[in-house]
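Note that one protein chain is taken out, while the other chains of the complex remain in position.
Per-chain numbering from 1; labels A and B assigned in written order.
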Amino acid sequence: MQTILNIVIWVVLALHLIMILVAAWRTWRSENSAARLVGLDVASTLTTAVLILVGIIGNNSLFLDVAIVTTALGYLATVTIAKFISDQRVF
Amino acid sequence: METLQQVIAMILLVLGTFLSLVGVIGFIRLPDVYTRLHATGKVSVFGLVFLLLAVSILTPLTAWKGILLIFFVLLASPAVSHSIASAAYKAGVPLAGPKRDDLKSKLERGSDKDV
Partner (left out) sequence: MFYLSSIIALFIVYLMLTANITLPNLVLGLLVATGITLLMPKDAPMLFRIDRLPRFLWTGMQYAFVVFKDVVLGGIATARLVLDPKLPLKSGIIAIPTGSKSELGTAISAHAITLSPGELVIEMDSDGIMYTHCLDVESTAVAADEAQAKRHKLLSSLFD
């Protein structure tokens, strides 16, 4: 059972990395800055997922702390850029 | 017991990956910013939630951290979706074929030129 679980985790990790690449490609080819912001948000969420999977593989709970900080910073950055798009200034 | 944990974690991992995949497919296929936010902001967040549940089941020592991150993600992701949608509407990003727009008469919108 352990080997099947390992295979599943590695396949899921590969799928997530491919999804990050696809999201980056779609972000590159989108039509306006709001759509690009959506792409960056997806990429940051998927990055958190990759961190969690790496934490399972390495059996290291430290990656969960890193994931918490990454999520918080990603959300803050997205909200700040959204405010910049709507008002043309940050503060 | 160990086997049961691993089977449940495996199911949760596959389900979470499927939801993330639906989110990314929606991000590619849907026509405008607002409809894409429905796919990405929610569905891929629930993919993340299922992955965190899998971690919490596999390593029960760190379960509290995973549950805290689930709460945090569920609390914060609607705020992010709302801020992107509000910014796009105020900047004047057009809607793809709206059946109905109750907000149009209420709000001054910018032009689409500068985004």
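Quick note on the criterion: a contact is a pair of C-beta atoms (placed from the backbone, for glycine too) under 8 Å apart; a residue touches a chain by one contact, two chains touch by 3 or more.
Note that the structure is predicted; figures quoted are calculated from it, not measured.
Here the chain not displayed is in touch, across the complete complex, with B. Touching the omitted chain from subunit B are residues 19, 22, 25-26, 29-31, 34-35, 37-39, 41-43, 46, 61-62, 64-65, 67-68, 74-75, 77-79, 81-82, 85-86, 89, 95-104, 106-107.
Everything below uses one rule, namely that only the chains that are shown with their structure count from here on.
Note on chain placement: the centre of subunit A and the centre of subunit B lie 11 Å apart, centres being C-alpha means. Of all the residues in subunit A, the ones that touch subunit B in their complex are 1-2, 4-5, 8-9, 12, 15-16, 19, 22-23, 26, 32-35, 37-39, 41-42, 45-46, 48-49, 52-53, 55-56, 59, 61, 64-65, 67-68, 71-72, 75, 78-79, 82-83, 85-86, 88.
By the touch criterion given at the top, residues 2-3, 6-7, 9-10, 13-14, 16-17, 20-21, 23-24, 27-28, 32-33, 36-37, 40-41, 44-45, 47-48, 51-52, 54-55, 58-59, 61-62, 65-66, 68-69, 72-73, 76-77, 79-80, 83-84, 86-88, 90-91, 93, 112, 114-115 of subunit B touch subunit A in their complex.
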